[in-house]
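Just passing along the structure, written as structure tokens.
Only one protein chain is missing from this complex, and each of the others stays in its spot.
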Amino acid sequence: MPDAPQTTYRPGQAHFFADLDQTPLLGAVDAPDETSAPTSLWKDAWLQMRSRPLFWVSAVLIVLVIMVAVFPQLFSRTDPSFCDLSRSVGDPRAGHWFGFDFQGCDVYARVIYGARASVSVGVLTTIGVTILGVLIGSAAGYYGKWFDIVLSRVTDIFFAVPLLLAAILVMSVFSTHRTVVLVAIVLAVFGWPQIARITRGAVLSVKNNEFVTAAQSLGISKPGILMRHIIPNAMAPVIATATVSLGVFIVAEATLSFLGVGLPASVVSWGGDISRAQSVIRTAPQLLLYPGGALGLTVLSFIMMGDVVRDALDPKARTR
Amino acid sequence: MAWYAARRLLQMIPVFIGATLLIYAMVFLLPADPIAALGGDRGLPPAVADQLRAQYHLNQPFIVQYGFYLKGLLTGNLGTSFTQRPVADMLAQAFPTTLKLASMTLVIEAVAGIGVGLWAGIRKGGIFDATFLVISLILIAVPIFVIGFAGQVLFGVKLGWVPPTVGANVNFKTLLLPAFVLATASFAYILRLTRTTVVENRNADHVRTATAKGLKPGRVISVHVLRNSLIPVVTYLGTDVGALLGGAVVTEGIFNIPGVGNLLFTAIKRHEAPTIVSVTVFLVMVYLISNLIVDLLYAVLDPRIRYA
Partner (left out) sequence: MTTNTTENTVSTAAPLLEVKDLEVAFKTQQGEVKAVRGVDLTVYPGQSVAIVGESGSGKSTTAHAVINLLPGTGKITGGSIKFDGRELVGAGAKDIIDLRGKEIGLVPQDPMSNLNPVWRIGFQIKEALTANGVDTKQRRQKLTDALVEIETTPSGDDLYLGHEGKKALITALGNAGVDEAAVAAADKALQVGSTTRAQAAGILESAGLKDAEAVAAEHVTGASATDRVAGLLAEAGLGDAERRARQYPHEFSGGMRQRALIAMGLAARPKLLIADEPTSALDVTVQKKILDHLEGLTSELGTAVLFITHDLGLAAERAEHLVVMYKGKVVESGPSRQILKAPQHPYTQRLVAAAPSLTSRRIQSAHAAGIETDELLASHADSGAQKRGDNVVEVKNLTKVFRIRGSRPGTGTDFTAVDDISFGLPRGTTLALVGESGSGKSTAANMVLGLLQPTAGVVEFDGQDITKLRGRKAFQFRRRIQPVFQNPYGSLDPMFSIYRTVEEPLRIHRVGDAKAREKRVRELLDMVALPASMMRRFPNELSGGQRQRIAIARALALNPEVIVLDEAVSALDVLVQAQVLTLLNDLQAELGLSYLFITHDLAVVRQIADKVCVMQNGKIVEQGPTDQIFDTPSQDYTRELLAAIPGASLEIGPEVPAV
């Protein structure tokens, strides 16, 4: 040491400094790391999802379900509406693996062909609620003031009517026009408030960010900022919720069909088949279990996917 | 606190008017002829159709119709069913049963959901946590009528532990199975919500401070983690009443419980639109009131709200 000051030290408190080779200063102050591969938020999310088995399980299931819904004839060559009462509640046999239902229709074929109704209602409704919810929620959150007051109150009103009750009510008025599109519209009309609330919350938290003020300082118009900066940043929780609700809407459709106010008997649907299996539930529970299981598995795959997506996109909920 | 309660009550009025208007509009302004639809495939006797048109003031402008409807609602006149019984009487008879079922369900789902969720959150990443996360996903995915029938066949028919249907014999024991069935999905949601908030709160700075004060782990969990985690869970329980009542339609139908849900279930089967409307509006009212109660409870749980 150049000029050791004449100080006395307590044990362990002497003037100490580390060897430079043990504590090298790591380069220039705040030098950027150019070696790592560039990543974006989406890429990060993808890497995170990819590492989870749950993602692959649900992805395979979802692809399978969608394949079945779009090309049922690839999976079953039997006509689901060809029924023969002489085979009523018949046992499984070659080519008819799940046996026959009360009307003597092939259960396997009905399970395969039933996928289309469920998946279409789920997808259509989800598209509907996402469009409605994001439009209303982001407008309320971004424009604020009286716009927010009115839109939030409207959201409250729709939120106050439980989805299933509202759907039962409206569907029971239609005895003739019950189609997949109608069920989807009815569910979407009463199902959007959840997405709207989530979007509004996300927009509110994004809009306070300084990059939004920076965009204002550039002179970008309000709708421009909403579209360019705010909505893309507010989408993560919406995507996760929408994926889960896809499953929830499939259940809702099945429940309506089960209650007899959903799709008519002429449309092959899991809910309807479960409803008809009621009468023979004690003697032939398998008639309930096949469509019930298919329904459960489909919904499960979407809910699991929603879970994985939420974990990957929402750092707050991410399992640390 | 008083101001908060008053404000909440005031805020409920437009929501109530809006919600009833919405229901009314959905049913009576739809392109399909509601009166014709009532008859279903069989068609309606002209006398009944005329009587119904008069009853719902269908020849008047929409807003007047709604006015009459709201007046009837507020004076407890909910119309009559096809069997000429006042719907209000039917509701008065059925509601206590539904209330019993709903309270049992709420207790089951809250106790089990919070308990399991708390434990899973504390032991995050453990085998208990992983198991219940998977179970919760399955419970959410399988529709209530599948669970209901499965439970009925298994516990009611095969094992014979409980009667498969309730019928007129409404008591704690007969309602137990339906209550468990009704609780399944919400149990899963509450479990997951509790787990998430417990994990979040356990990482909160103030919990670390509480630990640094020298509190025992049990006290940190109960006084600081659980207490704070209950706030969102209670909010969820409030909104869940709506799902519970909707689910009760199916559950009461399956187990033949003479409650409000069953009233709706049979009304749907018989295509009795007036009864369906009245019962639905009644359930929406119950839902709004339960939400109000939860809002007030929320203020008790979270001191920040009282002064906001």
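As written, the chain order gives the labels A and B, with residue 1 at the start of each chain.
We adopt the following convention: a residue touches a chain if its C-beta (ideal position, glycine included) is under 8 Å from a C-beta of that chain, and two chains touch if they have at least 3 such contacts.
Quantities reported herein were computed from a predicted structural model and do not represent experimental measurements.
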(Q) Which candidate, A:His96, A:Arg110, A:Arg200 or A:His229, sits in contact with the chain we can't see? (A) A:His229
Q. Of the listed residues B:Arg123, B:Lys173, B:Arg208 or B:Lys269, which contacts the missing chain in the full complex?
A. B:Arg208
**Q.** For chain B, the residues touching the chain missing from this view
**A.** 3, 203-217, 219, 223-224, 227-228, 231, 301-304, 307-308
Q | Footprint left on chain A by the chain that the document does not show | A | 1-5, 7-20, 22-23, 25-26, 29-30, 32-34, 36, 38-41, 44, 209-211, 213-220, 229, 232-233, 320
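In this text, only the chains that are shown with their structure count from here on.
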Q) Quick one: chain A and chain B, Cα centre-to-centre, how many Å? A) 23
Q | Touching residues on chain A, where the partner in the complex is chain B | A | 153-154, 156-158, 160-166, 168-170, 172-177, 247, 251, 254-255, 258-261, 274, 278, 281-282, 285, 288-289, 292, 295-297, 299-300, 303-304, 307, 316-317, 319-320
Q. Given the complex with chain A, which residues does chain B contribute to the contact?
A. 11, 14-16, 18-19, 22-23, 26-27, 30, 32, 34, 37, 40-41, 124-125, 137-138, 140-146, 149-150, 152-153, 157, 196, 200, 203, 242-243, 245-247, 249-250, 253, 264-265, 268-269, 271, 273, 276-277, 280, 283-284, 287-288, 291
